[in-house]
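Since the structure comes first, as structure tokens, the remarks are kept for the end.
One chain of protein is taken out of this complex; the other chains stay put.
Going in written order, the chains are labelled A, B, C and D, and every chain counts its residues from 1.
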Amino acid sequence: MDFLNAIVALSNFVLIPAIAYGSQLALGALGVTLIYGILRFSNFAHGDTMAFGTMATILVTWLFQSMGISFGPLPTALLALPFGILGCMALVLITDRAVYRFYRQQKAKPVILVIVSMGVMFILNGIVRFIIGPDEQRFADGERFIISARTFKEMTGLREGLAIKASQGLTVIVAVIAVVLLFWFLNRTRTGKSMRAYSDNEDLALLSGINPERVVIYTWLIVAALATIAGTLYGLDKSFKPFVYFQLLLPIFAAAIVGGLGSPVGAIAGGFVIAFSEVTITYAWKKVLGYLMPESLEPSGLVQLLSTDYKFAVSFVILLIVLLFRPTGLFRGKSV
Amino acid sequence: ASHGKEVKIGIILGFTGPLESITPDMAAGAELAMTEVNDAGTLLDGMMVTPVRADSTCIDAAAASAAAERLVTSDGVKGIMGADCSGVTGAILSNVAVPNGVVMISPSATSPALSHQNNEDNGLFFRTAPSDARQGVVMTEILMEEGVKDVAVSYVNNDYGKGLADSFQAAFEAAGGTVTISAAHEDQKADYSAEVGALASAGGERLVVAGYVDGGGSGIVRAALDTGAFDTFHFVDGMVSDTLTAKFKGEIDGSMGQVPGTDSPGASNFEKMAGDAFNPTGPFAKESYDAAALIMLAMQAAGSTDPQVYKDKVMDVANAPGERIFPGELAKAIEILAGGGDIDYVGATAVELIGPGESAGNYRQITYKDGEEVTVKYR
Amino acid sequence: MSGGQYDDRGNKDATITNPTGRGELGAHPGTGHAMDTASAFLIGDSMTGGYGKGPDILHDCTIAVNPGEIAVIVGPNGAGKSTAMKAVFGMLDLRQGSVRLDGEDITDLSPQDRVVKGMGFVPQTSNIFTSMTVEENLEMGAFIRHDDFRDTMAQVYDLFPILKEKRRQPAGELSGGQRQQVAVGRALMTQPKVLMLDEPTAGVSPIVMDELFDRIIEVSRTGIPILMVEQNARQALAIADRGYVLVQGANAYTGTGKQLLADPEVRKSFLGG
Amino acid sequence: MSVMVKNSVLFGLVGGLIVITGFMQSWNTALLILNMGLISAIMAIGVNLQWGFAGLFNVGVMGFVALGGLAVVLISVDPVGEAWAAGGTRVLLGLLLGAATVVAAALVNTRMPAGRARTLALLVILVGGFFFYRAVFDPGVDAVESVNPAGTGFLGGLGLPVLLAWPAGGLLAAGAAWLIGKTALGLRSDYLAIATLGIAEIIIAVMKNEDWLARGVKNVVGLPRPVPYEIDLQNDPGFVETAAGLGIDPVTASTLYVKLGYSVLFLLVLLVILWMAQMALKSPWGRMMRAIRDNEVAAEAMGKDVTRRHLQVFVLGSAVCGIAGAMMTTLDGQLTPGTYQPLRFTFLIWVMVIVGGSGNNLGAVLGGFLIWLLWVQVEPIGLFLMQVITSGLAEDSALRAHLIESAAHMRLFTMGIVLLLVLRFSPKGLIPER
Partner (left out) sequence: MIVVEDVHKHFGGFHAVDGASLEITEGSITGLIGPNGAGKTTLFNVIAGVLPPTSGRVTMAGEDITGLPPHELFHKGLLRTFQIAHEFSSMSCRENLMMVPGAQSGEALWNTWFGRKRIADEERALRAKADEVLEFLTIEHLADHKAGQVSGGQKKLLELGRTMMVDARIVFLDEVGAGVNRTLLNTIGDAIIRLNKERGYTFVVIEHDMDFIDRLCDPVICMAEGKVLAEGTLAEIKANEHVIEAYLGTGLKNKDKIDA
């Protein structure tokens, strides 16, 4: 019984939140990694792209809600998601046209593109706040829990509860579908392969008859879709607030790099490594150990490796360790 | 008594940054006071007050100082309503207000470090919010009365959160309570699973949340509720607001909290005056109204817009003796002062300035029932 | 976020992305060279041009290849041989002159469009996709084809058996000579109507060089004209139907391969005696 | 020659903008911008040393700037005797123990042959050391932090003149950079970037959470100054008289005087650093660095010790950032770890370097001034723009209210536009490398 309690407590506070958070990071990191691999720069505007896509989804969700359209127990936002993705696609294509294309043609150094993306980040920042405001927005509806802590306790009679939110289940399912589709696309389709070729050697891709602008457009489209999905899932699970999306940028980058920039598999692995390391290293094991240990040995302190103050630092220390012992990231970052 | 005279008052708040969602209401509160005075048109025989807004960013001391410097030296403001966050408030005070001799009244900076016992501020700094040292004591009283002896604390990792958590822990432990864990959370972060995991593991009858409702504070509450880690909370002033009830509805029933506030009729007056123009119950909107009102009334009392002159009058108009003044009665107050009378500004938050010029600290104790915020009593 | 050596994917010369390949002059003044270019399949006619805003590298230079023939360009280092190839392929602004393929003026076409028109090109450097497997490199060569290209791939593997062995290996891990084979194979995958090679045998062992020349001859026998730059000039000229010696961006000597090989002046100055 | 003319025009332009600020807004604002501009220029030189000279992508600028700030507290604040008595020695001992553990582990790692014995020894040292360190350190920290937490609660500094803190800030940053460089410089550029970004965050995390060091998020305010206080000047009859003689009122005169004092100090530092950087760049050393930047493999084969040179320039650049950080904290008069944000202290500096022209010291200086000027002035510009845009709308229209309300967000927006415009029309920066 105590053993079960320990397992449940661990799942409830460590495993489930980390898996959901990891999936969200992974989707975000995939976008960053694709841009890096194919367009060769670290896109600092990615967090704000996510915010924009989510905002578009939210606006459509509100429209649906006001029209009385709903999706049964699932959040209406899922219905609105395709529209949000379209909106985000339009945005990234416009920015590419207006901004990035010029630098591509100039063969500007990647760092210039990084700085340019910071400019775009500033601008998107302004636009999003301008349209939807800086405040937190709620748009989740439908069932909130697959199973709530209280129900679980009543069902099992255990002392510990286990909560699985609908948004968490949804996050994992949608993430898996998105990732499978992406991999199929990149490795099996002609367009996918041409994207990888372009990422490898632009000039030669040109000589092979690949239209570089098309590759770029496809990349942006995919990235817009990923960003919107990641942002919407995150918003459903937590809440939507522009500034938080900007803050997401750092863990997303950490995830992409731990995995190996440019490697999609790596991005996913990186997302989970970051999520799990943040949660486990600062977790206070007192409760779990309390169940497992005999009464006399029960820990008096919190049994916490590091205080949560250093949570953020932990993910970066993990990052550093990975980089020092496997300098190209877990999955040697090659271009897509 | 010529018309067309103008005095500018600066409103410096974090219009961008982690408090960007509450600052518009605060600014609106301050501007409401100025409009009221302008409508009367009697301040210093027809002086018109113009508000000038500037962005404190809440976090970037250098940018805030630059903005304040511009307010003072280029716009020529004669008083500053602000800043909001304790950090930038300290920076503006020592870099701009004191060197230029400008009065500054903050509606919301609550850090104990801003109590200038030794006149480091040249008597230029006041605040209509109480120091957090006082809030820690009030919180302890409430919890003890409830019979709560074990709590976990989660505070926002800045001078406000940390200072409040420190003063609370000291007071609570002195009263015989136990703080199982006092852990920081970074504001505006993506995910709080780790923090809640640690808090849950440490346990406690209640979770004390000392953070911002627009930031990490709500994130912590959300995660704690969802995982079933805690179901009752104790909220500090940064948390109590309509946003909180809108967000959590019945989920936080049974939780408690306190905010600066009084049962004086001022608050409801203020809310009526505001109408639909902005949210008058927003955090520190009332304090902002009061801060702006105090600046203007002190000017009237001194008969001068020169900060070096009117700074000495701020305490006089704020405290007894004199006629009690509520929101909507600024015209009356000006009249009394012009006639050489004395006033006791009560305002929207029952202003009572003590010690080095900060609010004495009246608190409204609240609890949550059926998804509504219910006032229990005032202390 | 990358710098220095890590952002090298292809040469970084901006003109290569010239989206339209448009020359500055609309008219194409002939120069009246006494050259038999009338029947040429591919001709870069009186080309003048250079990189970006820089000075002219090519000076009124003409290069042509007839159907079914092999044309070889030789010349000292820096003569502009690679530049001439790039110009013919549309990767460089022509300030004067024109490029014609099978009688059609293609001066204004972009490189991709030229690929579609049936031109294949193997550049001198960075001519493979290093992160992709050998097989994927070949597939990319066939990118513009929508038919079944497995036969062509089998042919390429027949020609370069080592590639079949390494087909699952990233091309970047191959040795210098092996890469060269991938590059030529990739170009052949398009089933081009005309093939342009910039020093295909640089750094290739004698046995592979012979094989490459053999294959080039075979390709040309199938009716595909070949235009190539070579430093192994004696061998190249030996199989060439037409040879060009470029010096400082201008035609210095032109003739059949044999004529040039026999010319003592050419031998001494350009073929190493 | 024409380059000279162009550069002079550019610098003249920035100078002009500052002067215009002086006339249009106030001389105080102008001087404030000038002072932060000088500091920004120094930071930009530091980043330019690393990126422009050596191709090191350091995105941890914020960390070094913050360390410089920390140095100001450690050098200039008076020691807190009570805290030292309560647990000062214990804290120091704990730190020494921690360092000893790491050193011992490193020694074992290099001296012992690889194998199970070494792994075991390492584990014992690290785990044992960690607990021993915590056992000594934690009580000391608790003791120090409980000494008047609202007012002090930290050990304080050495109580030395604040000017000493500037070189000390450089040294502190250099020391940290050396440690970081030893471990992280082998990484390829993108990874180095994120590693430094992470380390900077760790530095800030430590400064925020180790209250015994510099009060953490509770901030240290009222730091000593190298220039007189305005109030003292205003109370000094001699000064008031001189001011009156110049026809300026004493308050304004005193604020200007103080700011000018800072300007002179900062300018001196900038000139010295700029001269040193220029000389280095134009010498065989600079040539070697450029070679390394162009092609590390070849430079290594040509006998240049790339790792050592990278470390050297990384340490130097970081030290320059540390000096600038110390200067900035001195100017602010307070250390507020919570305000260190990558957006402001890392990315903005990068924008300065890139817009100014990387690889060119003058470019970095120009970028420092220009971008800082914009960063400050964009806020009123944004408001102004909004007012112009909405001037056609009815006074009470909702759209107008919304637009004016959004004006504050236009700061980032306008900044983005400005940045993109500069990059668009001069992608190599305003003063490109040669």
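The working rule: a residue touches a chain if its C-beta (ideal position, glycine included) is under 8 Å from a C-beta of that chain, and two chains touch if they have at least 3 such contacts.
Values in this document were obtained by computation on a predicted structure and should not be read as measured data.
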{"item": "Visible chains in contact with the missing one", "value": "C, D"}
{"item": "Residue in contact with the excluded chain [from C:91, C:209, C:227 or C:260]", "value": "C:209"}
{"item": "Residue, one of D:109, D:146, D:252 or D:295, that touches the chain absent here", "value": "D:295"}
{"item": "Chain not shown: contacting residue from D:92, D:126, D:240 or D:276", "value": "D:276"}
{"item": "Hidden partner interface residues of chain D, rising order", "value": "276, 279-280, 282-288, 290-291, 293-295, 297-306, 312, 316"}
{"item": "In chain C, positions touching the absent partner", "value": "12-13, 51, 75-79, 82, 124-125, 162, 173-178, 180-181, 199, 202-211, 213-214, 217-218, 231-234, 238-239, 268-273"}
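Everything that follows uses one rule, which is that only the chains that are shown with their structure count from here on.
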{"item": "Where chain A and chain B overlap in contact partners, by chain label", "value": "D"}
{"item": "From chain C, the most remote chain by mean C-alpha position", "value": "B"}
{"item": "Between chain A and chain C, centroid-to-centroid distance (C-alpha), Å", "value": "45"}
{"item": "Separation of chain B from chain D, taking each centre as the mean of its C-alpha atoms, in whole Å", "value": "32"}
{"item": "Where chain B and chain C are represented by their mean Cα positions, the distance between them in whole Å", "value": "75"}
{"item": "Residue numbers of chain B (touch at least two other chains)", "value": "16, 20, 157, 184"}
{"item": "Touching two or more other chains - residues of chain C", "value": "1-3"}
{"item": "Footprint of chain D on chain B - complex, ascending", "value": "15-16, 20, 24, 53-55, 59-63, 65-67, 69-70, 72-74, 87-88, 90-91, 94-95, 98-101, 111-113, 120, 122, 133, 157-159, 161-163, 166-167, 170, 184"}
{"item": "For the chain A and chain B complex, residues of the former touching the latter", "value": "9, 12-14, 17-18, 21, 133-136, 138, 148-150, 153, 161, 163, 165, 234, 238-239, 241, 243-244, 247-248, 251, 275, 278-279, 282-288, 302, 304, 307-309, 311-312"}
{"item": "Residue ranges of chain D in contact with chain A within the complex", "value": "51, 57, 183-184, 186-188, 190-191, 193-195, 197-199, 201-202, 205-206, 208-209, 342, 347, 350-351, 354, 358, 406, 409-410, 412-417, 419-420, 423-424, 427"}
